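The structure that follows is given in the form of C-alpha cells.
Here the complex is missing one protein chain, while the rest keep their positions.
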Amino acid sequence: MRNPQLNAHGELQHLLTIEGLPREVIVHILDTAGSFVGITERDVKKVPILRGKSVFNLFFENSTRTRTTFEIAAKRLSADVINLNINTSSAAKGESLLDTIDNLSAMHADMFVVRHASSGAPHLIARHVEGHPHLHVVNAGDGRHAHPTQGLLDLYTLRHYKQDFTRLSVAVVGDVLHSRVARSLIHGLTTMGTPDVRVVGPKTLLPEGVEKLGVRVFHDMNEGMKGCDAIVMLRLQNERMKGPLLPSAQEFFKSYGLTAEKLALAKPDAIVMHPGPMNRGVEIDSAVADGPRSVILPQVTFGIAVRMAVMAILAGN
Amino acid sequence: MKIHIAHGRVVDPKSGGDAKQDVYIEAGRITGVGAAPTGFKAGRVIDATGLVVAPGLVDLSARLREPGFEYKATLETELAAAVAGGVTSLACPPDTDPPLDEPGLVEMLRHSARSLDLAHVHPVGALTAQLAGKRLTEMVLLTEAGCVAFSQADVAMPDTQVLWRAMQYAATFGFALWLRPQDEFLARDGVAHDGEVATRLGLPGIPSFAETIAMETMLALVRDTGARVHFQRLSTARGVELLRDAKAEGLPVTGDVSAHHVHLSEMDIGYFDSHCRVIPPFRSARDRDALRAALADGTLDALCSDHAPVDEDAKLLPFAEAEPGATGLELLLPLALKWGTEMKLPLARTLGTVTDRPARILGAEAGQLAVGQPADLCLFDPHAMVRISADTLKSQGRNTPYLGIELPGRVRCTLVGGRVVYEG
Partner (left out) sequence: MQLPDAEQLCTSLVSQLRAQVTPDTAIVGIVTGGAWLAERLHRELGLTTPMGTLDVSFYRDDLGRSGLKKQVLPSQVPFEVEGRPLLLVDDVLYTGRTIRAAMNELFDYGRPARIDLAVLVDRGGRELPIAAQFCGARLDVPAGKILVLERDDAAGGGLVLQLSAQRRKPSAAKGAGK
C-alpha cells in the first residue's frame, strides 16, 4: 500500500499524519520552519511564495484557534485564504463531504486545510482528489486520529530547546485516548529516534494497546515525571471531566495535574508544553503554566512558522 | 424439463461423496446420480466437463433490502446476485423497513421472491415488535407465514428480562432464535476492533468482550429455558471457545461466521478503507485464525455471506460515518474455496460449510446432492479465477474489501428446482 501522502516521486503531496512520514521529510519541514521564524520577527511578516494560490480552510468542526493559526500562516505566505465553517452551512443542507470538495475544487482551490470530527476524513478527501496533482490536503485535526501540524510544532519546540531527539525523555500526560495531538507527537518522536516516550494517565484515558505505539505507560504521575526532559500536558475536554471516564476535574488535577511539586521530579531544565487552550487548575497549575519552564507561548509562535513551512513545501511539490 | 448433467465432478458434502458422475433431474428433483433412471430421456444435456457439480449454496444471512431500502438493493437484483453466486437458498434477516414483525409482511416478501423464481428465500422473523426489544412478535403466526427463526438482526436488546421471556416463549413451540451477541453499552460508538489498529487510527473501539459478555448472558438463558439458539457471525476467539464449551455441555446451540471474517483482520482497514467497516468489526489476526480453525473443526457450523449491500454514497464517508456492511452473495463460494484451500481441506468438507451444514440450521430441504433431493445445484469451475469488480457484480452493492482482487471459483450454472436460473 503506497503512503497516501507522498506523490510518485516520494515527495509530500498531502500532510495527513506524521505516522509513516520519512524522517528526512520531517527534518525538511522543521528546517524550513526555522527560516520562517525569522520572518515572523520582521516588520513585514510576509513573503510572496504562495501569491495567487487559494487556501481553503475547511472546518467541519469548530476551532477558531487552529483556524486562525492556519489563516495567519497562509496570509504570511501571501496566499488568498477562504474560511469555511461547514458545520453551519452546507452540511446542514445535506451536502456530502465529497460534494463540498468537488465544488471547491471547481473554484480552483490549491490547498485544503481540513478539520473534521471523524478520524480519516482528510484521507478520504486526499483519495478523492487523487487526479488533481496540484491540489494539496493538510490535516488540521481529524477525530482522535492525527493533528500533524501540532505534532510538528511540538517537535520543533523540542528541537529548539533540547536539540537532540536521541537523548530525550518525553512524557505525554492526560487524555491520550481522545487525543490526536498525542498520537501525532508520539509518531513524530519515535520517527526522530526519541528513546524514551512515556504516556501518563488513568487507565480510562489510555487507549487499548497504546504501548504498541512505542511508549512506556505510567499510571503514577510522580513515577512518570522522573528524569523527564519535557512534559507535554494534554487538554482535557469539558465533557469528559465528569462521567464514566473521570469522577471530577478536581480529582483529575489531584492525580494528574502538573504542579510545581510534580515538575520538580523531572530534570531541572525540563520544559513544559501544552497544545492549548489550557484548563488551568485541571491539567496544569497556573504557577507552572506561567512559570519559567513553560514554553507554551513560544509553541504558538513556532506553530505559525511550522504551518508556513508545510504549506510552502506542499505548494512546491 | 428433464436435464442430464454430464461429465462433472459430483460433490455431496453430506455423504462426503466426490466422484466423476452424471446427474439426472426430472420434475424438479434429482432422480439419478451415476446411473440414469430407467427410461430417462434428457430434454437438455449440460456438459459439466471440468466443473464441480455441488448442491446449491445455503446462506444463513443475506440482506435483500426489501422492503424499505430499495435504493440500496432490490429483491430482483439481490436474488439475481444469489444465483450468480451459486446460492439457491438464503435466509434474510428482519431488519427491513418496516421490520419483518408481521405475518403479512413476511407473506408479501415470500410472494415477491417466489414470483421472481430465483433462489429460495427464507425470512427470519423479528423477535420483538419493531425490533424495539420490548414486545414479543406473534411467533406462531409468523412461523405459519414462513419464518424459519427469530432474530433481532443487529439491533440490540438490552433488556435481559425480555430476552429471557422471548427464549421461554420460543422454546415453548420449539422455535429457534438467531442472535448476534453484542453488548450494546460496551459497543456504543465503536466502529472498529478495540485493538492496535483502532488505537493507531484513532477510531472508537468495540472490545472483544462486548461479544462474549452478551454471549455468556445468552448461554445462561439457554441453560435455563432450553431455547435453541444459533449464534450469528461470531468474531472473537473467546466467542468460539464459549460456543465449543456450550456444545460440549449439550446446550442446543450452533454458530456461524461471515465469509469476510475468516480472511480479514483489523489490519486490513489500512488507511481508513470504509469497505472494511463491517459488523461485527474485523478483529485481531489471532481472532481470525481461531474462527478459521473453528469452522474447520465444526465448532462453527456454517459460513455465511453476511450480505449487506450498501449504496456507494453511504461508503464515501469517513470511516466511522460510513454505513457498515459488505456485499457477499457472489463472494461466498470464492471465499469458502479460498479458506478451504488454505486450510488444506477436501472439497466436500469445504463445501459442507456453505451447503448441508447451514441447511440443517435452516431446517430446509436443501444442501444435499442425492436422489430424491430438490434439484438445487451449483456448477462451478474451482480453478477459474474471478476478478471481483463493480462491473461484474450482479448485486446492487459493490461494497467489499475484495474489489479488484481475484478469487478462485467461477459459477458456470445454477439450477433451482430443476430449472437453470443462471449461466455464466
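Chains: A and B, in written order; residue numbering restarts at 1 for each.
Here is the rule we use: a residue touches a chain if its C-beta (ideal position, glycine included) is under 8 Å from a C-beta of that chain, and two chains touch if they have at least 3 such contacts.
Note that the structure is predicted; figures quoted are calculated from it, not measured.
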Based on the whole assembly, the unshown chain contacts which displayed chains?
A
Of A:Pro48, A:Gly131 or A:Pro292, the residue that touches the missing chain is A:Pro48
Contact residue for the chain not shown (choose from A:Thr190, A:Ser255 or A:Asn317):
A:Asn317
Considering the entire assembly, which residues of chain A contact the chain that has been omitted?
11, 28, 31-32, 34-39, 42-44, 46-50, 77, 312-313, 315-317
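The rule is simple: only the chains that are shown with their structure count from here on.
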Once bound in the complex, which stretches of chain B touch chain A?
194-196, 198-205, 207, 270-272, 274, 313, 316-321
Chain B-touching residues of chain A, taken from the complex the two chains share
1, 4, 19, 96-98, 116, 118-121, 123-124, 128, 142-146, 180, 183, 207-210, 212-213
